[in-house]
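All protein chains of the complex are present and in place, except for one that has been dropped.
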Amino acid sequence: MPGTSDETARRVGMLRDMARIRAFEREAVAAMRSGEAPGVVHPSIGQEAVAVGVCANLHRADRITSTHRGHGHAIAKGADARAMMLELHGRAGGSCGGKGGSMHIADFAVGMLGANGVVGAGIPIACGAAQAIRLKREDAIVACFFGDGAINRGPFLEGMNWAALYRLPVLFVCEDNGFAAFTRGSTVTAGGGPAVRAEACGVPAMVVDGEDVLAVDAVAADLVARIRGGEGPQFLHARCYRWEGHTGTDAAAYRPAEEAAAARDRDCIRRLAAMLDAEEVAAIEAEATSEMVAHRAAAMAAPWPDAAATFSDVQDAGAPAWHA
Amino acid sequence: MPGTSDETARRVGMLRDMARIRAFEREAVAAMRSGEAPGVVHPSIGQEAVAVGVCANLHRADRITSTHRGHGHAIAKGADARAMMLELHGRAGGSCGGKGGSMHIADFAVGMLGANGVVGAGIPIACGAAQAIRLKREDAIVACFFGDGAINRGPFLEGMNWAALYRLPVLFVCEDNGFAAFTRGSTVTAGGGPAVRAEACGVPAMVVDGEDVLAVDAVAADLVARIRGGEGPQFLHARCYRWEGHTGTDAAAYRPAEEAAAARDRDCIRRLAAMLDAEEVAAIEAEATSEMVAHRAAAMAAPWPDAAATFSDVQDAGAPAWHA
Amino acid sequence: MARLTFAEAARRALAEEMRRDPLVWALGEDLQQGGIFGQYKGLAEEFGPERIVSTPISESTIMGAGLGAALCGTRPVIEMRIADFALCAMDELVSQIAKVRYMFGGQGRASLVVRMPQGIWRNSAAQHSQCLEAWLTHIPGLVVAAPGTPADAAGMLKAAIRSDDPVVLLEPKNLWTTEGEVEDGTEPLPFGVARPAARGDGATVVTWSACVPVVEQAARDSGVACDVFDLRSLWPWDEAAVIGSARRTGRLLVVHEAVTVSGFGAEVVARVVEALGPGALHAVERLGAPRAPVPFSPVLEAAMRMTPERVAAAIRRIAG
Partner (left out) sequence: MARLTFAEAARRALAEEMRRDPLVWALGEDLQQGGIFGQYKGLAEEFGPERIVSTPISESTIMGAGLGAALCGTRPVIEMRIADFALCAMDELVSQIAKVRYMFGGQGRASLVVRMPQGIWRNSAAQHSQCLEAWLTHIPGLVVAAPGTPADAAGMLKAAIRSDDPVVLLEPKNLWTTEGEVEDGTEPLPFGVARPAARGDGATVVTWSACVPVVEQAARDSGVACDVFDLRSLWPWDEAAVIGSARRTGRLLVVHEAVTVSGFGAEVVARVVEALGPGALHAVERLGAPRAPVPFSPVLEAAMRMTPERVAAAIRRIAG
């Protein structure tokens, strides 16, 4: 058990991570809206506690798979935020050299096996990653993030059964922000929800207040310990709320403004901040903001990738030739 | 409630259907083994009670979807057994004109929407059929048969959620014969099984002894009544055993012979027969056998389809031209 | 006649078909919110939630349920959101929908439409930008439509809905906001009849979908008078018009957004060469994307995009 000062340090660390994610995404959304960052950004603002509470229990050797709304997962796992911001701007030096953008952020150096533009697609990948870890006798686990919308896709079922069957070291994290794109989750999902479905396939599940980072941390700690202890896959259903629209430009007119306002009042960052020293919090938040503002400026100043890169990293045999 | 003589008539009818299915498949397997029927046949011998007990509760206007192991479902739904036997032999006059074979038997005239060569593929089709029935304000329901192997495919989850969400008139029937091809079901399936998975998605489920046709009939009657009463989809998990190999030529060496022998001792036909007049039973069985023997002879005598049929019924716009 | 965007033309066509035939209905994600390109806007209000069905994220079942509903006599419009997501429903499209009539010896038909908005749009990167039209033309049983103008968007959608065959309707994402003249009460278009978009003896240029405006522009810019055909449907496609023109010009250029290798341009070239004999032709070229995924960054994506300049250069090259 961590002592009091360890515990405080852990909380400060989690606050910092949440603040950094929020600051990153505020800048990312602004960059998308202004047109500086091309394409589309799916912000996880308001949901930071899930990524941070889970990843606080992971080691560097552990892997994660993520979603189209994956900035938070990446940052919480220790991905290079500057490279991420460059990636969002499509610049050389971005996490994927500008080829992926927001929906395909990856940082293999810290075990972040990639965001994914296909809902639910990370689930089978996470299962296979865990199988490889076992085959290689590595001491590591996999955390697999997905949204509430993903539980209606076939691979969800297949992956739960698969992980339970082979007793794989996977922590499934269903980040339930209430919406699947423009549709309220409850209007397209029948039955008892994610945890019940997981349990039906043999994956033990817990439900947690995903807006309370300490709660997420505590439950994740428990589940991760079980996984490391060889008990097989575990499932975490984290309830939260998507403050912003589906993308940085969606006004979310399909839901009452009060509902989103109420969620903002439950702010996971403020909830943790209230338990910490106010000055330290202010400093952390200011630092997070200035870090991300600097990354955004760096991104705007960074060179574009060389056009020839369009044709690199496709494949070795039968690679396309560069013809200008 | 049916009176005693009605009840007896119902039992006799069910016995006749089971006997006809068994006789059909005995002939089909023999025809496959001898090479008279081309391709592959998946017999449901020993599982007849599931098809018959369920279909005894369906009307002609009701629809069914089926599997690669679908002869029993088709016959129980009233499909033309002679046309089926011709189809298995690839002859003109077969249910599908010889184009489909065993794995694609269909008889739309009696609401049999087709066997399917892809495990689990009937589930979404059944959901959509039920949606159409609702849209057209038809008074009908859909019964959707699939095996225990299908519950590990994604469409199973999607279909359960879908049917529950829209409260569709579908009876899902999981025919659990213990094996998925050459692999024992329990070695590839985690969790509480088909019924638990269905319930997790909001589809109420019952488990039944699928080798007891009266039990299947009784539970199916209850579930079908609920569906017709507007209560939405229901699920029936029927436990049974596949007497034969996966196909007519699989010796099933991967399982103990005693296990199959024990299943043969639980014969659903004998169990019902024991409750009926022995002479009547013998007559019914003899009649079933001679019917199917005659169909087989008819199939062997039937003409082959015209080769030009290879290119018909593909599509209207852009159809392939016949070139010899 | 009205000036409408591609999306509005398609929206209006669907509304008209739904008014005409109560068995036409649509299913897909977010449809009650108008669809992601506004092509279903207001339809839920007019037709109710039983005919404009917002679905879970269950592509296999969106596709497969559409088939089941067609087999029971309704005419579903299956919305895939973007073509890439149809990859999650390929068994249902290719092994079920395309084959059901044939396998069952004509007992049932999959009279339905699968809408697949396709192609490069707004830096959406590798998983949201594919053009898989050639795949679909390879599958017996499917009709493949690929309109490139608002008027054709409406005419092809109507034809698709009324077709007894299953029709995959590829809508170019990049053109949803393009405007064009659309007849009031558009009539369904026939499949397999190309739209001649320009006339000239210098070359035969064939294209479809998002490349239509690009090629039209390029033909004007190239200084070469050439026959330009917008195929409008890829299966069946207007072999007669293209072969007839190529016989006259002896020069064939096929332009598409999809990857060149095994793209539908290969089929057009092979068919024309087979039909006329290679000796009847002087120059043949395909212009498509390099065999690379679509990248995110604008400077990289640009290397994959078809441009009037690239097309004009190719026209001049083959007219040589």
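All chains are identified by letter, namely A, B and C, in their written order; residue positions are counted from 1 within each chain.
Everything below uses one rule, namely that contacts are C-beta pairs under 8 Å (C-beta built on N, C-alpha and C of every residue); 3 or more make two chains touch, one makes a residue touch a chain.
Because the structure is predicted, anything quoted here is derived from the model rather than measured.
**Student:** Out of A:D265, A:E279 or A:D316, point to the residue that touches the absent chain in the complete complex.
**Tutor:** Hidden-chain contact among the options goes to A:D316.
**Student:** Of the residues A:G159, A:G232 or A:G245, I need the one that contacts the missing chain.
**Tutor:** Only one of A:G159, A:G232 or A:G245 touches the chain omitted from view, namely A:G159.
**Student:** So one chain is hidden, and I want to know which residue out of B:M18, B:M103 or B:C201 touches that hidden chain in the complete assembly.
**Tutor:** B:M103
**Student:** Taking the full complex into account, find the residue in A:G39, A:G53, A:G72 or A:G100 that is in contact with the omitted chain.
**Tutor:** A:G100
**Student:** Of C:V94, C:M116 or C:V205, which one is in contact with the hidden chain?
**Tutor:** C:V94
**Student:** Can you list, in ascending order, the subunit B residues touching the missing chain?
**Tutor:** Residues of subunit B in touch with the missing chain: 38-40, 87, 90-91, 94, 96, 98-101, 103-104, 116-120, 149-150, 152-154, 180-183, 187-189, 254, 304-305, 307, 309-311, 314, 318, 320-321, 323.
**Student:** Which subunit A residues would touch the chain omitted from the figure, given the whole complex?
**Tutor:** Contact residues on subunit A toward the absent chain are 63, 65, 94-100, 104, 106-109, 113-114, 116-118, 121, 123-136, 138, 142, 154-155, 158-159, 161-162, 165-166, 312-318, 320.
**Student:** Suppose we count only contacts with the excluded chain; which residues of subunit C make the list?
**Tutor:** 84-85, 87-88, 90-91, 94-95, 98-99, 102-103, 125-127, 130, 132, 134-135, 137-141, 235, 258-259, 261-267, 269-271, 273-274, 277-286, 290-293, 295
Simple rule for what comes next: only the chains that are shown with their structure count from here on.
**Student:** Return the chains shared as contacts by subunit A and subunit C, ordered by label.
**Tutor:** Where subunit A and subunit C share a partner, that partner set is B.
**Student:** If you average the Cα atoms of each chain, whose average lands nearest the overall Cα average?
**Tutor:** The most central chain, going by mean C-alpha position, is C.
**Student:** Among all chains, whose Cα centre is located farthest from the one for subunit C?
**Tutor:** The most remote chain is B.
**Student:** On a C-alpha centroid basis, what's the spacing between subunit A and subunit C, in Å?
**Tutor:** That pair's centroid distance is 35 Å.
**Student:** Just curious, how far off is subunit C from subunit B if you go by their C-alpha centres, in Å?
**Tutor:** 39
**Student:** Using Cα averages as centroids, what's the distance between subunit A and subunit B in whole Å?
**Tutor:** The answer is 45 Å.
**Student:** Mind pulling the residue numbers of subunit A that touch at least two other chains?
**Tutor:** Those would be 152-154, 188-189.
**Student:** So which stretches of subunit C touch two or more other chains?
**Tutor:** Answer for subunit C, listing residues that touch two or more other chains: 55-56, 58, 60.
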